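Quick one: structure below, then a few questions.
Left out: one protein chain. Kept in place: all the others.
So that you can tell them apart, the chains are marked A, B and C in the order they are listed, and the count of residues begins at 1 in each.
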Amino acid sequence: MPRTAMNVIDPAVRRCIDECVRCHEVCLSTLPYCLEQGGRHAEEAHVTLLLDCANICQTAADFMLRGSDEHGRVCAACAALCQRCAEDCDQFAGDEVMHACAESCRHCADSCGEMATAHA
Amino acid sequence: MPRTAMNVIDPAVRRCIDECVRCHEVCLSTLPYCLEQGGRHAEEAHVTLLLDCANICQTAADFMLRGSDEHGRVCAACAALCQRCAEDCDQFAGDEVMHACAESCRHCADSCGEMATAHA
Amino acid sequence: MPRTAMNVIDPAVRRCIDECVRCHEVCLSTLPYCLEQGGRHAEEAHVTLLLDCANICQTAADFMLRGSDEHGRVCAACAALCQRCAEDCDQFAGDEVMHACAESCRHCADSCGEMATAHA
Partner (left out) sequence: MPRTAMNVIDPAVRRCIDECVRCHEVCLSTLPYCLEQGGRHAEEAHVTLLLDCANICQTAADFMLRGSDEHGRVCAACAALCQRCAEDCDQFAGDEVMHACAESCRHCADSCGEMATAHA
């Protein structure tokens, strides 16, 4: 494996970056699905939460990629937002796309929660 | 004044958006100045803090612009980052550009701190 | 006026940054309005265009704030996106909020178009 700047990032931080990037991707790509479905899927509160979650996940990932020593603070906010977004996605019982989005949010919430505790 | 979506935003929130946008602009435009100066101005910790501050300010502004009810959490993180960035800029005594950056950070820290308290 | 890093930015670039920031703010704050209205306002193509426009406006502003000599390229993309978003907003005849959004997009398209031509 070639030596890149990313290879020197602490493995636990690296995993958290991966979860944040994944959750950002899933939330943002779930947005057009929700808008197409309409109804409860396209309600303002739900769409806003998907965008909030995608936004803070990217911000948390960028803090970690820059090697910022302030990432714990942003990861704490990210964990809380991801948790709320997961719960909001859980209300769409039987919808596989929303279920997958909730799962991504929960994984990211767990990972960011650990990061926030370790770097409080 | 024409009616725009921004006109219906609560005035206190509007002021906080303005401070966040201003602080984002000042931090980001201070970056090339620091890199040109070199030395302590271009040290990794300082440059990272300028980028962190610009990043979280934009994120906080975007939460408020979207009308998110989760902006308090992000404003709390933003207030803390702005405070740290202001202190870091204060170390460049006699440097007018860094002083102006510190002032923008302090105004944004105050405004975001109030927002975080009001929407905790 | 205190000397800040922003004061040394070329006045034409400064005006373009202001238009981009304004257009980003208006598009992003028009989003919750559209989602509340529902119907044609909340259609996927329209919401996506508002988010696209807000996104590229912020990106163009950030290139100019960093003093990048590659901003012409991004301003060209921004001008085209703003023009499309303006036309999409124009379809909501008699809707003052959408009209104001279209106006912001047109101002930004003009300003970014000039910047793209000057720095091609």
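Criterion: a residue touches a chain if its C-beta (ideal position, glycine included) is under 8 Å from a C-beta of that chain, and two chains touch if they have at least 3 such contacts.
Owing to the predicted nature of the structure, the values given are computational and were not obtained by experimental measurement.
Asker: Using the definition of touch stated at the top, determine which of C:I56, C:A86, C:A100 or C:M115 touches the missing chain.
Answerer: Of the listed residues, the one touching the omitted chain is C:I56.
Asker: Would you indicate which residue among A:C16, A:L49 or A:C101 is in contact with the undisplayed chain?
Answerer: A:C101
Asker: Could you please point out the chain C residues that touch the chain left off the display?
Answerer: Against the missing chain, chain C presents residues 44-45, 48-49, 51-52, 55-56, 59, 62-63, 66-70, 73-74, 76-77, 80-81, 84.
Asker: Touching the hidden chain in the full complex, which residues of chain B are there? Just list them.
Answerer: 32, 35-36, 38, 42-44, 47-48, 51
Asker: Which parts of chain A are in contact with the chain that was left out?
Answerer: Touch with the absent chain occurs at residues 2-6, 8-9, 17, 21, 25-26, 28-33, 58, 61-62, 65-67, 96-97, 99-101, 103-104.
Just so it is clear, only the chains that are shown with their structure count from here on.
Asker: Rounded to the nearest 5 degrees, what is the angle of the rotation relating the C-alpha atoms of chain B to those of chain C?
Answerer: When the C-alpha atoms are superposed, chain B turns by 180 degrees onto chain C.
Asker: Centre-to-centre on C-alpha atoms, which chain is most distant from chain C?
Answerer: For chain C, the chain whose C-alpha mean is farthest off is A.
Asker: Between chain B and chain C, what is the gap in Å from one C-alpha centre to the other?
Answerer: So the centre of chain B lies 21 Å away from the centre of chain C.
Asker: Counting in whole Å, what is the centre-to-centre distance of chain A and chain C, each centre being its mean C-alpha position?
Answerer: From the centre of chain A to the centre of chain C is 27 Å.
Asker: Multi-chain contacts in chain C: which residues touch at least two other chains?
Answerer: As it turns out, chain C has residues touching two or more other chains at 32.
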